[in-house]
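With one protein chain removed, the remaining protein chains of the complex are shown where they sit.
For chain A:
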Amino acid sequence: MSLDRVAREKLVRALADSVIQHADELTSLDQAIGDGDHGLNMKRGFEAVLATLPGLADKSLPEMLKAIGMTLVMKVGGASGPLVGTFFMELGKALPEQSIRADLVAATAKAIDAVKARGRSEAGQKTLLDVLVPVQVVLAGGGDAKAIAAEAAQAADRTTPMLAIRGRASFLGERSIGHMDPGSRSASLLIGAAVKVLEFEASS
């Protein structure tokens, strides 16, 4: 997983594009069960990340991830800014400069724990954790890029019948059932974009 500068910039652009291109979709999901600002907030955050290129890609991968996280925390707003930003910041903190897949497995586990603590939440409450947690299991189990992306998409779909327990959608109670969680959708978009660039091969 040693990414050179070109690959790092490609990764940043892929992450940002995945969210920016789906901003309207994220907003309409959020209009159904949230306050309708998720697409706009995430778009603003990742546009701010793009604005830190090319310097951003000069940093090492861990430093770059921390910087992305900090930009998202400061620019996204809502509850998503601290949650998604924390994930990137903690991932950067936990990854060594030269990382192998086992490092990424360990670092994603730590980053997910930090998101749980930040949101005082667990998987099963119709939040981005319902994508992060099962995807991390596939990553840890040695799945390739295709398997990881597929799990991310399916995990987001699985939030549709869930009852929201945390976040704004929880105010709706049972009316939150039947709508995909916008935070899960954006997490799956980001994961899909990341693994496409990183081209994970299966490992045993």
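In this text, contacts are C-beta pairs under 8 Å (C-beta built on N, C-alpha and C of every residue); 3 or more make two chains touch, one makes a residue touch a chain; residues count from 1.
Just so it is clear, contacts and distances are computed from a predicted model.
When the listed names "ABC transporter permease", "phosphoenolpyruvate--glycerone phosphotransferase", "Extracellular solute-binding protein" or "FAD-dependent oxidoreductase" are checked against UniProt, the chain not shown comes out as "phosphoenolpyruvate--glycerone phosphotransferase". Within the complete assembly, A:119 is the residue of A:62, A:119, A:143 or A:192 that touches the hidden chain. Only one of A:12, A:83, A:139 or A:156 touches the absent chain when the whole complex is considered: A:83. Within the set A:16, A:73, A:133 or A:162, the residue that contacts the chain not displayed is A:73.
Although one chain is not displayed, chain A still touches it through residues 35, 37, 41, 44, 73-75, 77-83, 85-86, 118-119, 167-168.
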